[in-house]
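Only one protein chain is missing; all other protein chains are in place.
Chain lettering (A and B) follows the sequence in which the chains are written, and residue indices restart at 1 in each chain.
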Amino acid sequence: MKSIRNSLAELGKLKTDTCGKDFLLTWEKAEDEIRALLLVAEILSELHRAGKPLRVFDSGLAISIFRDNSTRTRFSFASAVNALGLGLADLDEEKSQIAHGETVRETANVISFLAEVIGIRDDMYLGEGNAYMREVAGAVQEGFDRGILHQRPSVVNLQCDIDHPTQSVADLLALKRHFGSLEALRGRKIAMSWAYSPSYGKPLSVPQGIIGLMSRFGMKVALAHPEGYGLIPEVVALARRNSAKSGGGFEVASRMEDAFRDADIVYPKSWAPFSVMQRRTPLLRKGDREGLKALEKECLANNARFKRWECDEAKMKLTRGGAALYMHCLPADISGVSCAQGEVAAGVFERYRHATYREAGFKPFVIAAMILMARVKNYTAALRRLAKD
Amino acid sequence: MKSIRNSLAELGKLKTDTCGKDFLLTWEKAEDEIRALLLVAEILSELHRAGKPLRVFDSGLAISIFRDNSTRTRFSFASAVNALGLGLADLDEEKSQIAHGETVRETANVISFLAEVIGIRDDMYLGEGNAYMREVAGAVQEGFDRGILHQRPSVVNLQCDIDHPTQSVADLLALKRHFGSLEALRGRKIAMSWAYSPSYGKPLSVPQGIIGLMSRFGMKVALAHPEGYGLIPEVVALARRNSAKSGGGFEVASRMEDAFRDADIVYPKSWAPFSVMQRRTPLLRKGDREGLKALEKECLANNARFKRWECDEAKMKLTRGGAALYMHCLPADISGVSCAQGEVAAGVFERYRHATYREAGFKPFVIAAMILMARVKNYTAALRRLAKD
Partner (left out) sequence: MKSIRNSLAELGKLKTDTCGKDFLLTWEKAEDEIRALLLVAEILSELHRAGKPLRVFDSGLAISIFRDNSTRTRFSFASAVNALGLGLADLDEEKSQIAHGETVRETANVISFLAEVIGIRDDMYLGEGNAYMREVAGAVQEGFDRGILHQRPSVVNLQCDIDHPTQSVADLLALKRHFGSLEALRGRKIAMSWAYSPSYGKPLSVPQGIIGLMSRFGMKVALAHPEGYGLIPEVVALARRNSAKSGGGFEVASRMEDAFRDADIVYPKSWAPFSVMQRRTPLLRKGDREGLKALEKECLANNARFKRWECDEAKMKLTRGGAALYMHCLPADISGVSCAQGEVAAGVFERYRHATYREAGFKPFVIAAMILMARVKNYTAALRRLAKD
C-alpha cells in the first residue's frame, strides 16, 4: 500500500474545485484537476486490487441515460456506482414517457430528487450530445436553485459528439502506468490516426478526446486522416494551442505512415468525416431514410478508397523501435477476425490484446473517481478512510 | 431539525395499523393513517434535505411491475426503495415467461421469496388494475400462510384504474406544505376539472384519487367535466359521502369556469370518459384493432368539441384573487409547447412550473413512507434513529 500512500500525499498538493461540478469536457478542467483525477482513480484501483471496499455512499441514485448502444461504458458506469454504494437507475427512453412530448427540463428534475449523478451517453448527432448534457445540467441547477431538488446531481459525460472524457482519461492513465509517470510522457509521440472500417458513422469523440487531452501533457500529437475526414475544427485548434502551451507538438498528417514514424504510441481508429456527420444530422432529424441510405452508400464507397489505412505490421515497424504501444477504446475492427478488412491486422492486435483490456480496466475507476470528486467535498479524507479500513 | 422533532411528536399521537398491510386505495386507510403517512414522508424529505441517509433495510428486494409506460413513478419508486436500502427488481413481462400461460398466483409467489414490497402500475383497463393488485396480494398472502414465503410482501398501488394513491397523497402533502397545515385546507375550494388534450384514453385514476382523498379533509371539491366524461360513479359517491362527513363540500359542474370560480386550487387534467373506457376494455382484450381505431376516431372527434376546456389566463382570473394554486401530476399537455392545443396555456403553466416540479418531488418520499409503514412495525423508532445519525 506504499503506492497508495504516495498517491495520497501527491493528491494533497493539488488544487481542485470539483465538488458539485459536472464533468463534460476534459479541457474545462484545470491540469491539477486532471492530475488529481488520475491519482484518485489509481488509488481506487489499488484499493480494489487489495480487496478493500470502495463504499462511500450509504444510498443514493446514479442515473444513466444511454442514447446509443454500449457494453463497456454501461458496465464501467454500473461498476463504478455500485462500488461507491450508489444504486443504478437507467432511464430507458423506450419504457418511459420521455418520447411523448416531455421537455428535457421537466424530466431532468422529476427523475433527480434522490440522484447524486447523471451519466449520459449521446454521441450520434453532431452539435447535439454535449448540448443535451448542458441542458440537463442547467435544468437540475435551476431545480436546485428553486428549492425543487435537495441536492444538485452532477452530470458526467459518458461520450458525446465532442469528447469522450471517461475514455480519454482512462487512456491517459494507461499511458501514465505504462510509461511510469505523467512526466515520462513529455516528448513522446502519439499517433491518433484514422483507420479503415467496413462500418460507417463512428463518432468523432474518441479522436477528439485524445488530441484534446494528450496535448496538455507535453506529448507530440500527430493526427492523421484521409482528406475529408477532418475532426471538428475548434477541437483541432484547441489541441494545437494545448500543445504549444504544454511544450509538446501538434501536426496533421495525410498518411498513417507519417503519423506512425517514430511514434511511441499509436491509436488507429475509424471515424466518420465531420462533413458527413454534418450532413447526416438533419437527415436523422427528419427521419429521411432514403437520404440516409444514399449518404451511407456514398460514404462507404468513399471509405473503401482508404482500405490501406490499416494498422499492420509494416506500419508498426515505422514506430519507435518498431515497438510503439498500440491503443484502442474497443471494440476494434480486426482484419480477418471481426471483419474481412478493418482497422488493425490480427497479428498486431493479438500482440496488444491484453494491453487494450488493461486500458479498458481503468475506465470504471476513472468514472468512480469523477463521481467521488464531484460529490464528496473532502474526497482525499474519504480515500484515507477507505485505505485504513 | 425542529420541524422533524415536531413531526415526530405529532406522529406519536396517531393510531395506525399499517404493518404488513398493502396500500391499494387511500379510502381504505384511516384518517390517522393518512396523517401519519404525510408526517413520515415529510420527515424523510427533511432528513434527506439535511443530507442524512434514510437506510432502514440491510438488504431485501422491491419488485416493480409496470404494465404501462412511466418515468416519474418508475423513478420515484426506484428512488424510494434505494433510499431505504432495498434493491430493485423489475418484472419485465416481455423478458419473463409471464406471457406464456403462467398464472398470476404462481408468478407472484416465485418472485417474492426475498421481497419486501411489490409496486404495481396497471391503469389501462377499467375493472382490472386494482383487481390484479388484489390478486397478487391474495397470492402472496396464501404463500405466506402456507409457509412458502418467509414474509408476506406488501403490495403498493403505483396507479390503477381506480386510484393513484402515491400521486394523490403527494398532492395532499404539497397542499399541506403550501397552505401550512392540513387544518388550513379546511374550507378551501379545489377544482378538479377535465381539460382538453389531443391524446385519447388517459386513465381516470388521478381525478378519482384527488376527489376521493381531498374530500376527507374538509375541502370544497368541485368536479367539472363535459357531459359524458363522468368518473366511476362509486368513486364520485364516495367523495360526496367523504365531504359530508368531513364538513367540506362536493359539487359537479359542467363548465370549467364554474369549478374555477373562487377556487383556491385548480387541477385541470384530461381523462377518458368512463363509458369509453368500458367500451375499450373488451376491444383491448379481444385485440380488436379495427374496433379500437374506430373508437379512437369517435373519441377524438368528440374530444375536439371541448377544446375550450383549457386552463387559460381568463379562467385563472376567476379563481380566488386570480391566484389559485395550479396543480398537475405531469406531464401536462401545454398549448403551444408540447402540443398545438392542450390542457393548459403556456403562460399559466410557466408561472406554476416550479410548483408542479415541487409537487412531484414529494412522491418518492410518500412511496418511501408507504413502504416504511408497511414493513417496519415501529417505524417511528426507525425514524428517530435516522434523525439521530
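By our rule, contacts are C-beta pairs under 8 Å (C-beta built on N, C-alpha and C of every residue); 3 or more make two chains touch, one makes a residue touch a chain.
Since this is a predicted model, take the numbers as computed values, not measurements.
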Identified contact with the non-displayed chain, of B:Leu61, B:Ile190, B:Ala272 or B:Leu386: B:Leu61
Where the missing chain touches subunit A, by residue: 45, 48-49, 51, 53-55, 66, 69-72, 74-76, 78-80, 82-85, 87-88, 330-331, 333, 337-339, 353-354, 357-358, 360-361, 363-364
Subunit B residues that touch the omitted chain in the full complex: 58-61, 63, 87, 89, 91, 95-98, 100-103, 106-107, 109-111, 113-115, 143, 146-151
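Methods note: only the chains that are shown with their structure count from here on.
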Separation of mean Cα positions, subunit B and subunit A [Å, integer]: 41
